[in-house]
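On to subunit A.
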Amino acid sequence: MLAVFACLGSGIAVVSFTNPFYSALALIGNLGALAVLYLLLSAEFVAAAQVLVYAGAVMVMFLFVIGYLGGQADAPWAGGPSWHTIGAIGAAASILVEIIVVVGIKAGGRLSTSHEVTSAFGSPEGIGRLFLTDHLLAFEITSIVLLVAAVGGVILGSHSRTLEPRQEVEA
Partner candidate 1 sequence: MIASIRTPAVDWFALSPVLALLAASGIALLSAVLVPARVRRPFAAAVCAAGFAGALVAAALVYGYTLHGHGAIADAIRRDRFAALAQMILAGSGFLAVGISYGERGGKEHVGEYYALLAAAGGGMAFLVSANNLMTLFLALEWFSICLYILCAVEVERERSLEAGLKYLIVGSFGSAFLLFGSALVYGATGQLAFERIAGVVGAQGLRHDVLLLIGLAMILAGLGFKSSAAPFHMWTPDVYEGAPTPVTAFMSAATKVAALLLSLRVLTSAFPQEQRLWTVAIAVIACASLAIGNLAALVQRNVKRLLAYSSVSHAGFMLIAVAANSALGARALLYYLVPYCAMSLGAFAVVAARERELGQAVTLDNLAGMGWERPFLGASLAIFMYGFIGFPPLGLFIGKFYVFSAIYDHGWTWLLIVGVAATALSVYYYLAVIRALYMRSSPTLALAPAGGSPPREGLLQASVAACVVVSIGSLVATQPLIDLARHAARSLPL
Partner candidate 2 sequence: MNPWLPTILTFLPVAGAVVIWLVPMRRLTTGAFALLVSLAEVAFWIVAVVRFDFGGFGLGFEQRASWFSDLHVSYHVGMFGYSLWLVGLTVVAMAAAVAYALRSGRERPRAYFGLMLFLTGAVVGAFVAQDLLLFYVYWEAMLIPLYVLIGVWGGAGRAGATIKFVVYTMAGSLLMLASIVVLGISQGTFDLIDGSPSSSTWIFLGFAAAFAVKAPLFPLHGWLPDAYREAPAEVAGVLSGVVSKIAAYGFLRIAISRFPQPAHDLRVPILVLAAIGLVYGSLLAFRSPDVRGVIAYSSLAQMGLITFGLFATNLAGFSGAVLQMVNHGLISVTLFMLAGAIERHTSTGEFVRLGGMAKGRPALATVLMTIGIIALAVPGSTAFAGEFLILSGVFVAGWIWAVIGAVAIVLAAMYMLRLISGVLHRDRGTSVPEEARDLRPAELGIVVPLVACLLALSVWPASISDHSFGGGARRAPALGLSRR
(Lines give C-alpha, C1' and ligand atoms only; values in the text may rest on other atoms or scores of the structure.)
Protein backbone atom coordinates (compact mmCIF):
# COMPACT_ATOMS: atom_id res chain seq x y z
CA MET A 1 0.00 0.00 0.00
CA LEU A 2 2.75 2.31 0.95
CA ALA A 3 4.55 1.54 -2.22
CA VAL A 4 1.40 2.39 -4.16
CA PHE A 5 1.10 5.75 -2.55
CA ALA A 6 4.77 6.41 -2.92
CA CYS A 7 4.48 5.52 -6.54
CA LEU A 8 1.50 7.77 -7.20
CA GLY A 9 2.85 10.61 -5.12
CA SER A 10 6.20 10.60 -6.75
CA GLY A 11 4.51 10.42 -10.14
CA ILE A 12 2.59 13.59 -9.42
CA ALA A 13 5.76 15.13 -8.07
CA VAL A 14 7.60 14.43 -11.30
CA VAL A 15 4.98 16.24 -13.23
CA SER A 16 4.66 19.21 -10.99
CA PHE A 17 8.17 20.25 -9.93
CA THR A 18 9.50 23.37 -11.58
CA ASN A 19 13.05 22.22 -11.28
CA PRO A 20 13.74 19.27 -13.52
CA PHE A 21 16.42 18.14 -11.15
CA TYR A 22 13.83 17.48 -8.49
CA SER A 23 11.55 15.95 -11.01
CA ALA A 24 14.24 13.53 -11.98
CA LEU A 25 14.87 12.66 -8.40
CA ALA A 26 11.17 12.12 -7.91
CA LEU A 27 11.18 9.84 -10.89
CA ILE A 28 13.88 7.77 -9.29
CA GLY A 29 11.66 7.47 -6.28
CA ASN A 30 8.81 6.51 -8.51
CA LEU A 31 10.86 3.84 -10.21
CA GLY A 32 11.92 2.49 -6.87
CA ALA A 33 8.33 2.30 -5.68
CA LEU A 34 7.42 0.53 -8.86
CA ALA A 35 10.20 -1.95 -8.28
CA VAL A 36 8.60 -2.76 -4.96
CA LEU A 37 5.32 -3.34 -6.67
CA TYR A 38 7.01 -5.60 -9.18
CA LEU A 39 8.39 -7.62 -6.33
CA LEU A 40 4.95 -7.93 -4.93
CA LEU A 41 3.88 -9.24 -8.31
CA SER A 42 6.58 -11.89 -8.23
CA ALA A 43 8.63 -10.21 -10.92
CA GLU A 44 11.94 -10.27 -9.20
CA PHE A 45 14.09 -10.03 -12.24
CA VAL A 46 12.18 -7.10 -13.64
CA ALA A 47 12.36 -5.35 -10.32
CA ALA A 48 16.07 -5.79 -10.23
CA ALA A 49 16.46 -4.57 -13.75
CA GLN A 50 14.25 -1.64 -12.94
CA VAL A 51 16.50 -0.55 -10.12
CA LEU A 52 19.77 -1.25 -11.82
CA VAL A 53 19.17 -0.21 -15.36
CA TYR A 54 16.48 2.32 -15.05
CA ALA A 55 16.85 4.04 -11.78
CA GLY A 56 20.57 3.63 -12.07
CA ALA A 57 21.87 4.10 -15.54
CA VAL A 58 19.11 5.96 -17.32
CA MET A 59 18.41 8.38 -14.55
CA VAL A 60 22.03 9.12 -14.13
CA MET A 61 22.14 10.12 -17.72
CA PHE A 62 19.14 12.32 -17.12
CA LEU A 63 20.72 13.98 -14.18
CA PHE A 64 23.90 14.43 -16.09
CA VAL A 65 22.10 16.23 -18.93
CA ILE A 66 20.18 18.36 -16.49
CA GLY A 67 23.39 19.29 -14.85
CA TYR A 68 24.98 20.00 -18.20
CA LEU A 69 22.19 22.30 -19.20
CA GLY A 70 22.17 24.07 -15.86
CA GLY A 71 19.84 27.05 -15.73
CA GLN A 72 18.47 26.48 -19.18
CA ALA A 73 16.69 23.49 -17.90
CA ASP A 74 14.45 25.36 -15.49
CA ALA A 75 10.86 24.89 -16.40
CA PRO A 76 8.51 27.41 -14.91
CA TRP A 77 4.86 26.40 -14.68
CA ALA A 78 3.30 29.28 -16.52
CA GLY A 79 0.88 27.59 -18.84
CA GLY A 80 0.01 28.26 -22.41
CA PRO A 81 -3.38 29.37 -23.59
CA SER A 82 -5.78 28.71 -20.82
CA TRP A 83 -8.48 26.89 -22.78
CA HIS A 84 -5.86 24.52 -23.94
CA THR A 85 -4.94 23.72 -20.41
CA ILE A 86 -8.48 23.28 -19.32
CA GLY A 87 -9.34 21.21 -22.32
CA ALA A 88 -6.28 19.12 -21.89
CA ILE A 89 -7.01 18.47 -18.27
CA GLY A 90 -10.57 17.65 -19.13
CA ALA A 91 -9.59 15.19 -21.78
CA ALA A 92 -6.91 13.53 -19.73
CA ALA A 93 -9.22 13.41 -16.75
CA SER A 94 -11.92 11.79 -18.80
CA ILE A 95 -9.52 9.15 -20.01
CA LEU A 96 -8.35 8.60 -16.49
CA VAL A 97 -11.78 8.35 -15.04
CA GLU A 98 -12.76 6.05 -17.79
CA ILE A 99 -9.90 3.74 -17.23
CA ILE A 100 -10.09 3.72 -13.49
CA VAL A 101 -13.80 3.22 -13.39
CA VAL A 102 -13.64 0.48 -15.90
CA VAL A 103 -10.85 -1.24 -14.10
CA GLY A 104 -12.76 -0.82 -10.88
CA ILE A 105 -15.76 -2.49 -12.41
CA LYS A 106 -13.65 -5.28 -13.61
CA ALA A 107 -11.96 -5.60 -10.26
CA GLY A 108 -14.63 -7.75 -8.76
CA GLY A 109 -14.83 -9.89 -11.81
CA ARG A 110 -12.57 -11.92 -13.94
CA LEU A 111 -9.30 -10.50 -12.75
CA SER A 112 -9.90 -11.19 -9.12
CA THR A 113 -8.41 -14.62 -8.94
CA SER A 114 -4.95 -15.02 -10.19
CA HIS A 115 -3.21 -18.14 -11.26
CA GLU A 116 -0.82 -19.77 -8.88
CA VAL A 117 2.75 -19.42 -9.98
CA THR A 118 5.86 -21.48 -9.43
CA SER A 119 8.96 -20.11 -7.90
CA ALA A 120 10.60 -19.98 -11.27
CA PHE A 121 8.10 -17.36 -12.30
CA GLY A 122 9.80 -14.04 -12.61
CA SER A 123 13.17 -15.45 -11.68
CA PRO A 124 16.23 -14.63 -13.73
CA GLU A 125 16.37 -18.17 -15.08
CA GLY A 126 12.79 -18.14 -16.09
CA ILE A 127 13.12 -14.84 -17.83
CA GLY A 128 16.36 -15.88 -19.43
CA ARG A 129 14.81 -19.06 -20.71
CA LEU A 130 11.92 -17.19 -22.21
CA PHE A 131 14.22 -14.69 -23.80
CA LEU A 132 16.03 -17.46 -25.51
CA THR A 133 12.98 -19.42 -26.55
CA ASP A 134 9.62 -17.80 -27.04
CA HIS A 135 10.87 -14.28 -27.20
CA LEU A 136 14.16 -14.68 -28.90
CA LEU A 137 13.25 -12.22 -31.52
CA ALA A 138 12.05 -9.62 -29.04
CA PHE A 139 15.33 -9.92 -27.32
CA GLU A 140 17.21 -9.31 -30.51
CA ILE A 141 15.05 -6.41 -31.50
CA THR A 142 15.53 -4.81 -28.18
CA SER A 143 19.21 -4.88 -28.73
CA ILE A 144 18.80 -3.36 -32.16
CA VAL A 145 16.67 -0.60 -30.75
CA LEU A 146 19.27 0.16 -28.16
CA LEU A 147 21.97 0.17 -30.78
CA VAL A 148 20.03 2.52 -32.97
CA ALA A 149 19.43 4.81 -30.06
CA ALA A 150 23.11 4.80 -29.30
CA VAL A 151 23.87 5.84 -32.84
CA GLY A 152 21.30 8.56 -32.49
CA GLY A 153 22.84 9.74 -29.32
CA VAL A 154 26.17 9.94 -31.07
CA ILE A 155 24.82 11.88 -34.01
CA LEU A 156 22.78 14.30 -32.00
CA GLY A 157 25.13 14.78 -29.15
CA SER A 158 28.37 15.00 -31.06
CA HIS A 159 30.00 18.33 -31.58
CA SER A 160 28.93 19.52 -34.89
CA ARG A 161 31.95 20.52 -36.88
CA THR A 162 29.94 22.23 -39.54
CA LEU A 163 28.42 24.49 -37.00
CA GLU A 164 31.14 27.05 -36.92
CA PRO A 165 31.69 27.56 -40.63
CA ARG A 166 28.02 27.97 -41.18
CA GLN A 167 27.72 30.55 -38.54
CA GLU A 168 30.47 32.42 -40.26
CA VAL A 169 28.51 32.34 -43.46
CA GLU A 170 25.52 33.71 -41.69
CA ALA A 171 27.57 36.37 -40.03
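Candidate entries met the following condition: all candidates are chains of the complex that A comes from, given by their letters.
Points to keep in mind about this one:
In the analysis below, a residue touches a chain if its C-beta (ideal position, glycine included) is under 8 Å from a C-beta of that chain, and two chains touch if they have at least 3 such contacts; residues count from 1.
Quick caveat, the model's predicted, so the values are computed rather than measured.
Between subunit A and the candidates 1 or 2, touch in this complex occurs only with 1.
Listing the residues of subunit A that touch candidate 1 in their complex gives 98-99, 102-103, 105-106, 111, 125, 129, 132-138, 141-142, 144-145, 148-149, 151-152, 154-156, 158, 160-163, 166.
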